[in-house]
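First, the structure itself, so that you have it in front of you.
The complex appears here without one of its protein chains, the remainder shown in place.
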Amino acid sequence: MGWLDYVWMGVLAVFQGPELINLMGLPIPVTLAMIAAGFLLGIAVGATPGLAGPMAMAIALPILISVFGFSPDALLPVFGFLIGIMKGATIGGAVPAILFNTPGTPDAYMTTLDGYPMTQAGQARKALRVAHFSSASGDTFSDIVLILCAPFLAVLVERYLDLPEKTALLILSLAFIAAVIGGSVGKGLISLGLGLLAAYVGTGEDFYPRLSMGTQTLAQGFPIAAVVLGVLIIGEVFKSLEDLWSEARNRRSPRPPITQSGDQRLRWTDIRRLLPFVARSAVIGTAIGALPGIGSTLAATLGYTTGNTRHARSGARPRFGEGAPEGIAATEAANSSVSGANLIPVLSLGIPGNAAAVFLILAADTIGGFNPGPSVFRFTGDVVNPELVIAFGLFTCMMIANLLNWTIGGAFMRSMGFMSRIPKQILLPVVLLLTLTSIYVQETRMAAIWFAIGFGVLGYLMRRLGMSPLPFVIAFILGAKLEETARQAFAATGGDPFFLVSSPIAALFMVLTVGVILRSTRKSKDLPT
Amino acid sequence: MKSILKAAIAAIGLTAMTTGAMAADWTPPGPIKLMIAFRAGGGADTQARLIAEDLEAKLGWKFIPEQVTGKGGMNLAMAIKDQPNDGSVIGMVVTETLGYNMMVANAGVTPDDFTAITTTAGFQMGIVSTAEKGWTSFADMIADAKKSPLRFGVMSPKLADIAYLLGEAQGVDFNIVSVKGGKAVMNGVTAGDMDLGFMAGIQGKGVAAGDLVNLASALSVPLKQTPEAPTLADLGVEFSADGYFLFIGPGGMPTEARDALAAAIGEAISTDGMKSNGMITKAFGGPALIAGDDAQALVSGDYAAAGALLEAASQ
Partner (left out) sequence: MRAGKANLALGLGAALLALIVALIWVPMDTSTGMIEKMRRQTNVGDALAPTLAAAFILIGGVLVAMLERPETARRLSAGNLSFLLQLLGILALSLAVMRWLGPAVAELLTDTGYRPLRDTAPWKHLGFLAGGTALVAGLIALAERRLSWRGLLIGAAAALALIAIYDLPFDSLLLPPNGDV
């Protein structure tokens, strides 16, 4: 079985999977339909301030699993839908940023800086076209890098890293995530430690479920859906509800409509002018996305700042911040190119780097039959490695989503302006009920709902205290894996207590870990979350 | 006279009623919650879900499958213990859960607190390595193990004890690596993180293709796929990893509910053309049914025997 066979089987797995309907003799594979549905839903969700891609992924997951079941056949349609949401939300976020000066997703904040001035100048549709073109370019570039890099990285990891090195690499990744998210390494470490602690309740090797305080409720540990959705989504809902509660006294009056005029098309000359900005930002975004935990907001900031420096030097008008299409291009290309590259650590190391990747892992974990990590890329002899077929199927899904993005994405995105009129005080309570219900149908016990609300309060407190919840979630997901790998490394080395430093590669990872933390404590630069 | 006659008629009526109710008449009171002690997507989980599908299709019963994993099935046992015992909650574990694991866990329960319904299939537990290692027999592996300690992957404490005793009997030291589930042992062995390990049937495809080798049978009988491989008894270990997948319910389940469930499951997995039958035949070499009181006796025996293995391995 050569690698080309696997690529081909992956493509076939998408196109020859079970068919949804037969349209005049043309079978429509269900995976294809799911990618398209997820993509359109993602644009709508991204265009709605207060909703975000991860929320839609979280709520869709139990429904998807009920539809497709727990067989390996379910993996590609479910992944396709989730990837569609991920990509759709990325471009959708620019819509309210440009039209109403309210970013639909946090990483679209920089888009408001030039997008809204263009709207005020009567160039809204052109601004949306610039955002779509840059976003789709960045996204496609990032996916190509992912497809080229992840398999090779994974093969290297499997060939050269033994159990002790894998343990050290997990520790390094966690420390890195804690250090770079949120600009405060201390708070990052607290968040990380709490996440690990939550992962260790009820688990363990011995028959007594540790840290369960003798109760049956804690003996099975915290359900993963309750923790992840609690901290990431319910916490965010609580915080936004409070913002509305505090604002309730002084509501703003609606803005007067702005008349649109002039040439709204994106001309070839425009594209030539924007391309350097798109290219630079795509490289920045991809590089940042490949490191776990940094995320698209920093990429957007860096892309915008770099673009701004170049633009200012050239002296062209309008300047960044005054309605320059280049500003939108620099931001959107950077934040969109994070999403593909973010799957590099997921597929080659099994380490999720952002919320979207967390949900892909959650889906794989619930359905079973696919364990994201280096073992996926095992090119076997005679027996087909089904996980590898799924991996290439996943890549195919991403490229199909890109194709949709280039063809129908722009027009659909431009029609989504009305989504931002849905009032948040109605949207958020409904999202909360939806989330709690989706947790219950997965866990079928009220205790799971109470856990979710408890972790929601934790997520709320973390946000109010300026502590990023992402290290918590990633540590919770990796906690069990870290402990298992460490146990196995310890046992496999015959009980060597210094297994983390006794091989050169492991020792190097540990030195880097200490280095990352020390460096971040010294650095006084405040990174945006 | 009249009253005796009346009693006799009543008695006959009663017997007739119970026999009639045994298999055909019992229907579950509402949907059946099916707890599964295995990770989603693995062979055991697939087996449980396929059985549920078959019964839904055949009898119109309704199942709500739910994963309750961890602690070698003990999490499921503790969760199912206090559920209603009217047949509306059942769970799938392995016999080891009610035997060795329940003994070691010391959680205040014994097999008598549960109702054994029926086994479905036995393990084809082999001691397996990759063909790349170059070992064609168990003796080849032992010769290498004498040079430097090998890594032995196991997926339960009982197997860890057996691996230890095997090393002792053969005069070698294994570094015993515990992982979660048979799939993890196979992944570890194929990736080279471990040199050999226990696999309970999952190795079948790889052995057939020549990528994996069954070095020995971990059962009291030879493996169906590799009958020439020695058994544990041949290798000087008096214990075995014999075991079955087992449906259980909370203790004191009414006999007619238990027997109706056992009969329905047994029929589904032994009927050609049923999904579960196909899967069990492929992965576990065919169904192995021990139902009702026999199943209860089996786990009680395992529970009582666990002490001997523990004691031997602790020396």
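By written order: A and B. Residues from 1 in each chain.
We adopt the following convention: a contact is a pair of C-beta atoms (placed from the backbone, for glycine too) under 8 Å apart; a residue touches a chain by one contact, two chains touch by 3 or more.
Note that this is a predicted model, so its numbers are computed, not measured.
*Asks:* So there's a chain missing from this view; which of the remaining chains does it actually touch?
*Replies:* A, B
*Asks:* Given that one chain is not shown, which residue among A:Ala37, A:Ala121, A:Cys149 or A:Leu241 touches it?
*Replies:* Spelled out, the listed residue whose C-beta touches the missing chain is A:Leu241.
*Asks:* One chain is left out of this view; which of B:Leu55, B:Ala160 or B:Leu223 touches it in the full complex?
*Replies:* Final answer for the missing-chain contact: B:Ala160.
*Asks:* For a quick check of understanding: of A:Gly321, A:Pro429 or A:Gly515, which residue touches the chain that isn't displayed?
*Replies:* The one listed residue touching the chain not shown is A:Pro429.
*Asks:* Touch as defined at the start, partner being the missing chain; which of A:Asp114, A:Glu158, A:Asp270 or A:Glu483 qualifies?
*Replies:* A:Glu483
*Asks:* What is the set of chain B residues that contact the non-displayed chain in the whole complex?
*Replies:* So the residues of chain B touching the unseen chain are 29-31, 33, 62-65, 84, 160-161, 164, 175-176, 178, 313-314.
*Asks:* Over the whole complex, note the residues of chain A touching the chain we left out.
*Replies:* Residues of chain A in contact with the hidden chain: 62-63, 66-67, 178, 183-194, 196-197, 199-200, 204-208, 210-214, 238, 241-242, 244-246, 248-249, 424-426, 428-430, 432-434, 436-438, 440-441, 443-446, 449-450, 453, 457, 460-461, 464-466, 479, 482-483, 486-487, 490-491, 494-495, 497, 521, 524, 526.
Everything that follows uses one rule, which is that only the chains that are shown with their structure count from here on.
*Asks:* If you average the Cα atoms of chain A and of chain B to get two centres, how far apart are those centres in Å?
*Replies:* 39
*Asks:* Considering the complex alone, what residue numbers of chain A touch chain B?
*Replies:* On the chain A side, the touching residues are 69-72, 158, 162-163, 202-203, 205, 207-209, 216, 219-221, 365-371, 375, 378, 380-383, 444, 484, 487-488, 491-494.
*Asks:* Sort out for me which residues of chain B touch chain A in the complex.
*Replies:* 33, 39-42, 45-46, 49, 64, 66, 68, 70-72, 74-75, 78-79, 101, 104-107, 149, 151, 173, 175-180, 187-188, 190-191, 193-194, 205-206, 209-211
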